[in-house]
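Note that one protein chain is taken out, while the other chains of the complex remain in position.
Lettered A, B and C in written order, each chain numbered from 1.
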Amino acid sequence: MTPLTRRTVIQAAAMSPVLATAAAAPATSPDSQSTMNAGAFGFQHTPVPLPFDTKSLRGISEKLIQSHWENNYVGASKALNTIRARLMQAAADSNTPPYVYTGFKREQSIRTGSVVLHELYFANLGGNGNAPADLRKRISDSFGTYDNWESEFRKIGQGLGGGSGWVVLGFNEHLKLLENYWLADHATNPAFTRPVLVMDMYEHAYQMDYGAAAAKYIDAFFANIQWDTVAKRLPA
Amino acid sequence: MTPLTRRTVIQAAAMSPVLATAAAAPATSPDSQSTMNAGAFGFQHTPVPLPFDTKSLRGISEKLIQSHWENNYVGASKALNTIRARLMQAAADSNTPPYVYTGFKREQSIRTGSVVLHELYFANLGGNGNAPADLRKRISDSFGTYDNWESEFRKIGQGLGGGSGWVVLGFNEHLKLLENYWLADHATNPAFTRPVLVMDMYEHAYQMDYGAAAAKYIDAFFANIQWDTVAKRLPA
Amino acid sequence: MTPLTRRTVIQAAAMSPVLATAAAAPATSPDSQSTMNAGAFGFQHTPVPLPFDTKSLRGISEKLIQSHWENNYVGASKALNTIRARLMQAAADSNTPPYVYTGFKREQSIRTGSVVLHELYFANLGGNGNAPADLRKRISDSFGTYDNWESEFRKIGQGLGGGSGWVVLGFNEHLKLLENYWLADHATNPAFTRPVLVMDMYEHAYQMDYGAAAAKYIDAFFANIQWDTVAKRLPA
Partner (left out) sequence: MTPLTRRTVIQAAAMSPVLATAAAAPATSPDSQSTMNAGAFGFQHTPVPLPFDTKSLRGISEKLIQSHWENNYVGASKALNTIRARLMQAAADSNTPPYVYTGFKREQSIRTGSVVLHELYFANLGGNGNAPADLRKRISDSFGTYDNWESEFRKIGQGLGGGSGWVVLGFNEHLKLLENYWLADHATNPAFTRPVLVMDMYEHAYQMDYGAAAAKYIDAFFANIQWDTVAKRLPA
């Protein structure tokens, strides 16, 4: 927990005895004896470091990836923790109308998406971009050919150029489909989907290095894919 | 495949030899030898019947649940299939700009969400509303108490009254959190989440029986939850 | 101001002397001598009555239109006032992070849209559905024929059936175009557009009378259009 969010939680706790326990309880050992201090309410997110040397990416500068991690991802983690603390306040306050409460839930959804998608994105970078044969086969089994897949994945990215969103190769656990998804923002997702390969198309992912040339960033993204990580995300 | 969507697919197929195979190939046996006829492109959805007697729900009329299934869910399935056929056309047409293509991907995401969430919703109805003890414990382990959970779940539903959206008790596979989510529409979802209990808050889920009284519908929903199905969705 | 929102505002006022004036000041006489008590912050909305006899609409029942006005429109007015009071609190609290503040601004935008669009919708009902010749000419000047216009307007409505949103014939003041718009929700709008004819496609506008048969509601809407009001909204 960062000092900022710890302060926020302590402020919340000071307003209500019920929250004091929540703020203190570690997220990993929820105490079901108490009220409202377990994971769903008390959880606070801790940012994880980048899983690769920031100097090691080809075509994505150290400055950009460091700024991306620090300003956008760690920023989202702080925002998520603050929103979660505000939600605890709002849940404990009987004067909170449902439509005010859902306003915070909306923000929780956005920040959760940003944290989760950023972690998946960073974790599927740092590789050499060479997809192993068995993964290529899994992909071509679903898309007809591997090129069909790559072509659609890149096209979705280009369609997001100049805007914001994500491209996800995902496995829909309900429909049992491996397909590409277009995400309008952090909170958009196809229901019940396991992300397999995640590409950030927010402009902070490339403007600093490439300006408006989103296609060049997509090239760089492909050159750095950590396919071993990607392979492990696919169900057997 | 309904006659309507079959016609659409055949129209698409007629425009391009490459699509002819796609239209004919059954979704369950993708042929990786061919081009673009496997799951990601060729899949067409078949609606599943309601898993309970439409007369059996308490407080949700036969007329409403039948209309909900037929007009909203089967309608979404038809729309998904049509959009998927249009996507195949667009993918095969080199004149399709990326931002036109992503317009179809957006619709695909919305219709996919509607189909998946509706199937999960109907499948968690038809029960007696009594949550088994071990599931109550799982929930209270995360929410502090079972009442905390139910209170937040209902509050999110009330906040959606008069609008549209979904309430989902979900397990976030990345953060390992069991929490409640507010969904603005079919395409909103927290990333990498397994839906456990799904409540439809679109007005077609209750207006016919309850008018604007969303809270009464939420009571009826709780009385009909099929908890055995819900329990199986939770990871062990 | 309703008792509910007055209470909320008074609670806000109690937290900060600066807000006490705001709560008391009537929206119609902003006092530029004071701090933060003028229109942008202090305004509170008062619902306007329906401009027609609730028994007079053809094909839209008294029960439905009364519920629509009371539950959805007056409800949105109350929600807007509550959100505005919370915004005053948040603006006066230096601990409010910008991303928490914008969460409230988002809600303000949604509720403002709901209030404004509902008032425009009700005000363009209660007529006999016969468009005067000069207005028909204005429409056909832009759409080629009047039928082109009506056909597209109805088609957009049908596309929203089973979901939620609005259809608006609007005059874009920047592009000088009279065209039809599809609105995904209360907060969606083409920039700088004057709404001319507004049709509510949220399911509360028709489910109680027509169930899922949105096309029948669209017929009823057309039969009740108050074209004199519509004509006055068009720029000369």
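Simple rule for what comes next: a contact is a pair of C-beta atoms (placed from the backbone, for glycine too) under 8 Å apart; a residue touches a chain by one contact, two chains touch by 3 or more.
These figures come from a predicted structure and were not determined experimentally.
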{"item": "Touch with the omitted chain, as defined above, among C:116, C:135 or C:213", "value": "C:116"}
{"item": "Option touching the unshown chain, where B:64, B:83 or B:139 are the choices", "value": "B:83"}
{"item": "Missing-partner contacts on chain C, residue numbers", "value": "30, 32, 34-41, 43, 45, 91, 97-99, 101-102, 105-106, 108-109, 112-113, 115-117, 119-120, 137, 140-145, 148-149, 151-152, 155-156, 158-161, 172-175, 177-184, 186-195"}
{"item": "Footprint left on chain B by the chain that the document does not show", "value": "8, 11, 79, 82-83, 86, 95, 97, 99-100, 103-104, 106-107"}
{"item": "Where the unshown chain meets chain A, residue by residue", "value": "63, 67, 71-72, 75-76, 162-164, 185, 202-204, 207-208, 211-212"}
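The rule is simple: only the chains that are shown with their structure count from here on.
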{"item": "Interface residue identity across copies chain B, chain C - same or different by half", "value": "same"}
{"item": "Inter-centroid spacing, chain C versus chain A (mean Cα positions, whole Å)", "value": "35"}
{"item": "For chain A paired with chain B, centre-to-centre distance based on mean C-alpha positions, whole Å", "value": "22"}
{"item": "Between chain B and chain C, centroid-to-centroid distance (C-alpha), Å", "value": "30"}
{"item": "Where chain C touches two or more other chains, by residue", "value": "none"}
